[in-house]
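Yeah, one chain of the complex is gone here, protein chain that is, but the others are all in their spots.
Labels run A, B and C following the written order; every chain starts at residue 1.
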Amino acid sequence: MTQSKPDLKVGLIGTGFMGKAHAFGYVNAAQVFDLPVTAVLHRVADIDLAAAEAAARAFGFAHASADWHDIVADPDVGIVSITAPNALHKDMALAAIAAGKHVYCEKPLAPLAADAQDMASAAEKRGVLTQVGFNYLCNPMLRLAREMIAGGELGEIRGYRGLHAEDYMADAAGPFTFRHDPRGGGALADLGSHALATAEFLLGPITAVMGDLVTVISERDDGRGGRRRVEVDDIGRAFLRFGNGASGSVEGNWVATGRKMQHDFEVHGSKGALAFSQERFNELHFYATGDAPGRQGFRRIEAAPAHPPYGRFCVAPGHQIGFNDLKTIEVAGFLDAIATGGAEPFGFRAGLRIQTLVEEIKRSAQDRCWREVPGP
Amino acid sequence: MTQSKPDLKVGLIGTGFMGKAHAFGYVNAAQVFDLPVTAVLHRVADIDLAAAEAAARAFGFAHASADWHDIVADPDVGIVSITAPNALHKDMALAAIAAGKHVYCEKPLAPLAADAQDMASAAEKRGVLTQVGFNYLCNPMLRLAREMIAGGELGEIRGYRGLHAEDYMADAAGPFTFRHDPRGGGALADLGSHALATAEFLLGPITAVMGDLVTVISERDDGRGGRRRVEVDDIGRAFLRFGNGASGSVEGNWVATGRKMQHDFEVHGSKGALAFSQERFNELHFYATGDAPGRQGFRRIEAAPAHPPYGRFCVAPGHQIGFNDLKTIEVAGFLDAIATGGAEPFGFRAGLRIQTLVEEIKRSAQDRCWREVPGP
Amino acid sequence: MTQSKPDLKVGLIGTGFMGKAHAFGYVNAAQVFDLPVTAVLHRVADIDLAAAEAAARAFGFAHASADWHDIVADPDVGIVSITAPNALHKDMALAAIAAGKHVYCEKPLAPLAADAQDMASAAEKRGVLTQVGFNYLCNPMLRLAREMIAGGELGEIRGYRGLHAEDYMADAAGPFTFRHDPRGGGALADLGSHALATAEFLLGPITAVMGDLVTVISERDDGRGGRRRVEVDDIGRAFLRFGNGASGSVEGNWVATGRKMQHDFEVHGSKGALAFSQERFNELHFYATGDAPGRQGFRRIEAAPAHPPYGRFCVAPGHQIGFNDLKTIEVAGFLDAIATGGAEPFGFRAGLRIQTLVEEIKRSAQDRCWREVPGP
Partner (left out) sequence: MTQSKPDLKVGLIGTGFMGKAHAFGYVNAAQVFDLPVTAVLHRVADIDLAAAEAAARAFGFAHASADWHDIVADPDVGIVSITAPNALHKDMALAAIAAGKHVYCEKPLAPLAADAQDMASAAEKRGVLTQVGFNYLCNPMLRLAREMIAGGELGEIRGYRGLHAEDYMADAAGPFTFRHDPRGGGALADLGSHALATAEFLLGPITAVMGDLVTVISERDDGRGGRRRVEVDDIGRAFLRFGNGASGSVEGNWVATGRKMQHDFEVHGSKGALAFSQERFNELHFYATGDAPGRQGFRRIEAAPAHPPYGRFCVAPGHQIGFNDLKTIEVAGFLDAIATGGAEPFGFRAGLRIQTLVEEIKRSAQDRCWREVPGP
């Protein structure tokens, strides 16, 4: 009997992989964290009613619907999770916002920054909280990195290199998918967006960009016996300038053969440096110029209870959290913000910001010239 | 409404860290796997009733008790999880077995092999299934390693090196704890047991051992203003012979400064080799003599859907599972065995086996001579 | 008595660190390789006669001079090594070429591509052979990488990332040096040039560049009690297009705190990938999509006799060659070309090429636009 905590009834739209991840996230967040609110799996919607009912049973939702409008219309629902196809995000989110629900939407928020702008503004006007799923930022080691930078352990920040490279589009025989759609797709939008989010998470606002977009596999099987021309980037690169005076570069790449999760960064400051790879995301490598002469070197810091919220998952260092635990941290942060009225960890405006950066880089690449980026 | 699946009501004894881990394990196993049974959190017991009630609320148990006998006596309970202090494992398990419950007991099963023997025999006689928590074995990369060895990818197995080293007892100022109790404690029993379990999991039965036990910190603060002599090992080593003809070595060490989770192994065969470290447990390094000349080398295989049950957690390679996911796999395996009547993944007899190996090594170290080990 | 091999008398200009390295290179090349010519240390020149005489004694030169013209005028000298300050390279090289000597000049060949052009043309007209010291290319693992790419083991090459980052200019308290001279200096010219050389060594000609140059430490101690404005780049980046259709990026950075020798690359092809770091330059990491499913991963190939000319240095794999051995390979390659009339490993025209790339990138960064680069 959780009488002391208010209930927050969850409506989930979509029952695919990300729908499942959201459902688990709510359950796990309650288990792992001592949250001031109790998320209750209330209603799940899928255009295929049988799928919705199966998901209700499997995940523990009380109700199932074939129409997502049921969720928005349900007065009991306090928070709406949107894991439907990207093209539907905007309509769903605006309806939920209009109904006064908090909204948790998978990335990308919307194909175009202009849409994301509408969504963020609507939420702010209505006074509901929002969240976009940028889960790599939830890693305790990234939080540590940010604190070390903010706390001056690296001194003045000078240079940055960021990456997000995978190889899941490297096979030229793979078919044309919605990710290849010119409206919002491409490696920069899909993966580079993560690298951009990490860059600003660590160093603060990017102020100028120069992009370079390349299509490597120029056409793909259209699934109907023909070929379809690919107009999005397979590799997106950018030079960056930051408001803190640093410069850097970033790459999003989905044809990086052999790489499964190369979400890496290296940051150099006047007093120290950090190196990180998502391939080993329970580690952060730290170099301090202040170490004794002849004893300097990148030290491999292993995730430990000293790096919150790692201790919520494991009581001892070195045991390691997994990818799904990042999702749990993400959900917990949002629920906590809702319950306490605190700041959203990564709201629609933050999602809009990433969308904006992606679009500025794309435009810059198209125009082949640098672009100033307005502040977030 | 999971009408198609039978319920299995869970009774949990103990509400500490491992109690929490078991509760999560049942919930997560249901989420992640499509199990043929539905585990229902039914009753939790703790000698402190308030703690039991708090745990019931936090984890979602229907009932709370101050007396663990209530769980054993509850006819609805089908499975009992024991996470109480080691000294109580035997009584609790025997009572649960007598009541016809399946039993899931944390490691070590009992301080002495003779006790573990009683427990294993009782369960077999009563026809209930049992499980001991050796979760490192649940790693998909260990399962892969075992399959590669069994499938002949490494050829004839020749040599083995195993380790489990941490540093959580390295501070000489740390107090005397129950782990320093001569009856069942020490680094070999606590950590070396994991290394032994992995060794047999991969190579099959150990047939002879020669042990070496060392106490590094000879006395500790007794918590009452005095000092207490430490009689258990801080480092336990052993030479090994395996039934498959290979030889090897193993070390358990809890004063290994700097190491948090050095559960490592290396195995050399006539056609290949494997190297593994729990510090990066989503990787397995594989060397194949059959690779082309000049192109040979240890290759870093990253955990992927090709390595079941990784795909249950992440749909893409390289995302990584965490320590708690190993627990989820452990629970799922046990529930599946119960529901399907399949083989227990790591039952009491397997736990007894590890206990036996530990005791044989201790005796060998004491007698300073090799000992033959009877088959499991 | 090396009667069967012709002598090649060496004249060395400069007795500093690189002078010493050249002298050793000649001696070591003769020891390690079975060269068709015998390099004889004949005459060494340094503006400081005492230094020249000390070097003659220490390194084993027969004669010492205070004037480098003595070397050029000496009819016995067949090859001239130039390790004097960069500003003097051109005059010395042109004089040596005019006298019909083969010339081995340290990098950078000359501050400006135009000068390098004059030098390369003069040598070609006179029919003498030349060499510039790009020793990282002499690594057997780079040669292996090139052969694997050329041989199609990676399939169609798609993406490239190259780096050369160090931190030896990261201390803002460090003085203004000749490397900060606007005429030819900067991180791109000094370190990025190596990354560019490696990029073309592996993938062939670069056809277009877009540069980004940043000065991080804007002024430095002028050594005379004042401050001097730094006009060269501390970080130089570029986007690249290659003639083979691939795209890529490159970075030269001398303020990369913590990095001592981050001459790294990663190259992705349709059938495989390579990853390399000069920090561990006896290793090459190779990913093959053709490996068995579930067994794929970057494999760490260790330098071995299978990778010529490693076997000249060590008869067994894994022993590792050192930085100075790269210099030995460099010298041996040049001597072999002279003796056999073969192709120069990295002649003045190749050095000019790198200079040209550096200048194109600088111009591109200045103009903030892409530049086409004429073929080499």
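Assume a residue touches a chain if its C-beta (ideal position, glycine included) is under 8 Å from a C-beta of that chain, and two chains touch if they have at least 3 such contacts.
These figures come from a predicted structure and were not determined experimentally.
S.K.: In the whole complex, not just what's shown, which of A:A62, A:A150, A:A306 or A:A343 touches the removed chain?
M.R.: Selected residue, touching the omitted chain: A:A306.
S.K.: For a quick check of understanding: of B:L8, B:A256 or B:L326, which residue touches the chain that isn't displayed?
M.R.: B:A256
S.K.: Considering the complete complex, identify which of B:L112, B:V216 or B:A339 is in touch with the unshown chain.
M.R.: Touching the chain that is not displayed is residue B:V216.
S.K.: For subunit C, which residues touch the unseen chain?
M.R.: 1-2, 17, 20, 23-24, 27-28, 31-32, 34, 57-59, 166, 168, 259-261, 278-281, 302, 304, 313-325
S.K.: Kindly note down the residues of subunit B that lie in touch with the hidden chain.
M.R.: So the residues of subunit B touching the missing chain come out as 154, 158-159, 161, 167, 170, 172, 210, 212, 214, 216, 234-235, 237, 239, 247, 249, 251, 253, 255-259, 266, 268-273, 275, 287, 289, 296-298, 368-370.
S.K.: Even though one chain is hidden, which residues of subunit A still touch it in the full complex?
M.R.: 144, 285-286, 291, 293-302, 304, 306-307
The working rule: only the chains that are shown with their structure count from here on.
S.K.: With chain centres defined as mean CA positions, report which chain is farthest from subunit C.
M.R.: B
S.K.: Taking all residue numbers at the subunit A/subunit B interface, are over half used by both copies (same) or under half (different)?
M.R.: Here the answer is same, because the shared fraction of interface numbers exceeds one half.
S.K.: Report, in whole Å, the distance between the mean C-alpha point of subunit A and the mean C-alpha point of subunit C.
M.R.: 42
S.K.: Which whole number of Å gives the spacing of the CA centres of subunit B and subunit C?
M.R.: 54
S.K.: Residue numbers in subunit B touching 2 or more other chains?
M.R.: 302, 304
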